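Yeah, one chain of the complex is gone here, protein chain that is, but the others are all in their spots.
To keep things simple, chains are lettered A and B as they appear, and every chain counts its residues starting from 1.
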C-alpha cells in the first residue's frame, strides 16, 4: 500500500529577553544553579507575576513576521500539573486566547520550490526548570534528583503548526524557516544546543487516498534539525510496519533516542493528564492597541522570504543563490554589504558562496567570525570588476586577507605587485619573447587545422601569464596572441 | 492606654504623653498575660517590636515622625514578614520564615508603625470561625465560649481584647467584616485592587483583599491611607491615586441615600441582629439620611458561585506547597509521588483539603463549563446587581452576619458554616468595598452593621461609618477582659 505521512510541529522558542516573562530575574544561560531564580520564579508564597513588555513585543513581531492575525485581547491561563521543575504546580500559558492567531510560514524545498505551512497559533508561556538526574544523595543513601530553577520563567513562544507537512524533509525545512524567522527578528538566539529552540513532532500515516488522518504519536523534545528528520523517518517506518502487520498506532508520547536512532514510548501514566486550564487570576487580559502593533510592524526588519524575493527580482540572482544567501540573517547581511561595496550582486554572490564559504567551512567558522570582513571582500571584488586585478590574483589577495597579512585588498595588491598589466606594449613584448622561445609550439600551431588552433593557444597564454607573474589581463593576452599567431600562419 | 483608639494613641505619641517603647512594652506585657487563653497570636515578636518602637521614638526625636510613627499593631499571619515565621495558620508553613515583606508590611514599616506579631487565622484564610487553625481556635474576648469569627479571627480578637489598637486582616468572602462584627470592632474590606496583594499568601486571587481592623472608622481611615496604592509587583493592583481618607470623615450625612437590600433581611436573620441593624438605620435617618429598599436579585447565588470560584483558584494557588522548596515535607519519602501525597496530606488541614478537592473537581475535564464558567457568569450578574443599586443609592446597609458569634464547635457541617457568609460573600465577587461597624448586641454578643459602597468609595464609607460612631457609642463598648489592668 502507498502511505502518506502527516506531520505537525510544536516549536518552543526561548525569547531573547533580558529578564524572565513574569519576574525581574536574569535569563542568562549557564549561571550557578538557582542563582537566577527569584521569589516569583520559585513560586514562593504570596508573590505575583508581572508580564514582561519585551516578551509581548517579540511574540507580536513573530506574528507579524508570519502575516498572522494579532488578536486585540489575549489571556493567560494556568495549566495545572505537578512536577518538581514546575515550582508553582502550574505553568502559566495561553490556552484559549493566544497572542498570535493563524499565520503562514513559507518553506523552500531542495528543488527550489516553495510550500506554505499554516501556523495554527503561537502563544506565550513560561519555561520550566531543569531536573538533574546525576545522582545526588540525601545523606541517608537514597538517590536524589537535583532541581535547578534558573530556567523557570524564561519566556517561551510556542508555535503550533497545522498538520501540513508530508515528509521529514518538509518538517526540517519548516523548522529551519522558523529558526531563520526568529533569528532574523532577533527575538531568539535560536541556539538549539542550549535548548533555545525545542520541538515536539506529531506524526501519523494514512493510506495515500484516505482523507481522514491516522492516529498520531507525539515525539517530545527533538532538539536538532537532523534529529527531526531522523526521528520522523524512524517513526514513519515504525507506524507503517505496525499497520501493515495489522496492528494499530496508539496515541502516545514518544521519545527520540539519538544514540540508538529510534523513538520509544514514554511510560504511559496510569491516569491521563487533566490540566484543569482556567484563566490565571493573578494576570489581567493583555490588550494590544492598534498603534502599538502598527509601530512594531513598521519597525520589522526584512524577513527571509522577502529578502529572497528581492535578491531574485532586484539583484537578478538565481533562486538557489537567493535561497542560500537569505537563509540566515548574518549571511544575508554579509552578502548585502559586499554587494553595497562592489556594486555587482552576481560577483558578490559568487565570492560569498564560493571562496569565502569554502574557507569558512574548512575552518568551521560561522560567517560572523569571518577573518575577511564584508568590506574587505567587497573591495576585493570591486578590484576585479574595475580590472585592477584578474581572477587569479584575486585569489591571492583573498588568501592574504584571510591570513591577516594586510587589512585592505588595495594594500595587498600594492604590496604583492598584483596590479593587472593592461599596457598593450608591455604585453606584446612578453608575447614576442614567448613566441621567440617556443619555435616548436609555433610550428605545431601553424601546421594545425584552423579549428584546432583555439585549443592550442592555451599554451601560449599560460606562458605569457607566467611571464607576467599572473598580472597580465588574460583577455588582452588572449586577443593579442591570437592576432600575432594568426599573422604567422 | 490599651483601651484607647489608634487615633488617640497617635495623638498621645505626638504630644509626648508616652513613648512608643512604653506603649509597646505595655501591650507586649498584656499579650504575655492574656493571650495564653485567648490564643489570638501565632507569633509574638517582642524584640523586633521594641527595636521598631525605639526607632520610632528616635525618628520622633529627630522631628521625622509621621502620623502613624510608633503606633503598635499586629498582622494576620498571612502577610509575609522578613525574618518572621509566616504560617498562614497551617502546619504546611509552620517552618516557613519569609525572606521578604508583603507590600502592606513594607508600607506599614515605612509609616513607622510597630508590629507586635502575627495573629491567628483559619488555615490559608479558609473558614468563618478561626477553628480551622493549626495553632488552635481563638476565643471571642466577649465570651470565651464563642468563636471570634474568621478567617481574620486572631486580628479581631486581639483588637477587641485591647492587646493591640489595630490589626491587618484579609477578606476573601467576609474574613475582615464578619470577625469584626463578632468581636465588636470596625473592619474595612477595600475595593479589590486598592491594596497590593504582593506577599500576602494567596487563597483566592480574584477575591483576596487586605484591609484594616481597628476600634473606629477613623482608625481604619488612617491605616487604609498607609497601605493603599498601586504596586508594580501586583498586576491586579489599580493605578489610581490614594486620597486622604480622613479628609471627609466629618462631612455631614444630610441627603445620604441608603439602600436596604430586601434579600439581606430575609429568612435566617436572627431577630435581635435585625432589630439592632434597624435601630442603626434609624440613627442614620436622624442624621438626615433617606432610606429605601432595593433588590439584589442574585444574592442567593453568591455562596454557590463563591464555592466554585474560590476553591478552584485555591486548588491551583496551593499547588506550590509540594515539599520541594519550602514548607512541610514528609519523613523519608520513598519516591516523588510519595513525597507529594504525604507532604500535602500531612501539611494541609481538613477544610483546606476539602476546598482543594472541591476546586480540583470543578475544574476537571467535563465539569469546567457547568461549574467554573457558570460561576463566572453568575459573578457578572451579581456585580451588576450592585452597580444597578448604586445608580439609585449612595450606600447599602444591612447585617454583616445573620447571627452574632456562635459557640465554638457549634457548626460541624461545612455547608452550614459556609452559609454564615451570606451577607459578605457577594461583595468580594463584585469587588466593592464594605465596612462592618459595631451596632449593638444580640444575646450579649456584638452585632455588626455592614455598609457597602461602589468601587473605590472607601472615603464615603469611612465618612458614613464615622458619623455613626459620632452619634453612637457601640464602638466604645469593651469586653470584660479589657478591665484586666495593665
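Note that in this section a contact is a pair of C-beta atoms (placed from the backbone, for glycine too) under 8 Å apart; a residue touches a chain by one contact, two chains touch by 3 or more.
The criterion applied here is as follows: contacts and distances are computed from a predicted model.
Visitor: Pick from "Aspartyl/glutamyl-tRNA(Asn/Gln) amidotransferase subunit C", "Short-chain dehydrogenase", "Heme exporter protein A" or "Probable Ni/Fe-hydrogenase B-type cytochrome subunit" the UniProt protein name of the chain that isn't shown here.
Guide: Protein name of the absent chain (UniProt record): "Aspartyl/glutamyl-tRNA(Asn/Gln) amidotransferase subunit C".
Visitor: Per the definition of touch given earlier, which of B:26, B:48, B:364 or B:470 contacts the omitted chain?
Guide: That would be B:364, which touches the missing chain.
Visitor: For the chain that's not shown, point to the residue among A:11, A:286, A:380 or A:393 touching it.
Guide: In the complete complex, the chain left out is touched by residue A:286.
Visitor: Return the single residue from B:47, B:267 or B:335 that touches the missing chain.
Guide: Reading the full complex, the residue touching the unseen chain is B:335.
Visitor: Touch as defined at the start, partner being the missing chain; which of B:238, B:251, B:281 or B:482 qualifies?
Guide: Only one of B:238, B:251, B:281 or B:482 touches the chain omitted from view, namely B:238.
Visitor: Even though one chain is hidden, which residues of chain A still touch it in the full complex?
Guide: Contact residues on chain A toward the absent chain are 17-19, 23-26, 32-39, 42, 44, 50-56, 80, 82, 84, 131-133, 135-138, 142-149, 266, 271, 274, 276, 279, 281, 283-287.
Visitor: Considering the whole complex rather than only what is displayed, give the residues of chain B touching the chain that is not shown.
Guide: 95-97, 99, 191-193, 206, 232, 235-236, 238-239, 298, 300-301, 303-305, 307-308, 315, 319, 322-327, 329, 333-342, 344-345, 348, 353-354, 356-358, 360-362, 364, 367, 370-371, 373-381, 383, 413-415, 418, 428-432, 455
In this section, only the chains that are shown with their structure count from here on.
Visitor: Would you mind pulling out the distance in Å between where the CA atoms of chain A average out and where those of chain B do?
Guide: Roughly 58 Å, centre to centre.
Visitor: With touch defined as at the start, can you tell me which chain A residues reach chain B in the complex?
Guide: Residues 39, 42-51, 78, 80, 82, 84, 87-90, 140, 147, 274, 276-278, 281-284 of chain A touch chain B in their complex.
Visitor: Can you check the complex and tell me which residues of chain B touch chain A?
Guide: On the chain B side, the touching residues are 80, 86, 88, 93, 96, 98-100, 102, 197-202, 204-206, 232-236, 312-313, 315-316, 318-320, 322, 324-326, 332, 336, 340, 360, 363-365, 368, 372.
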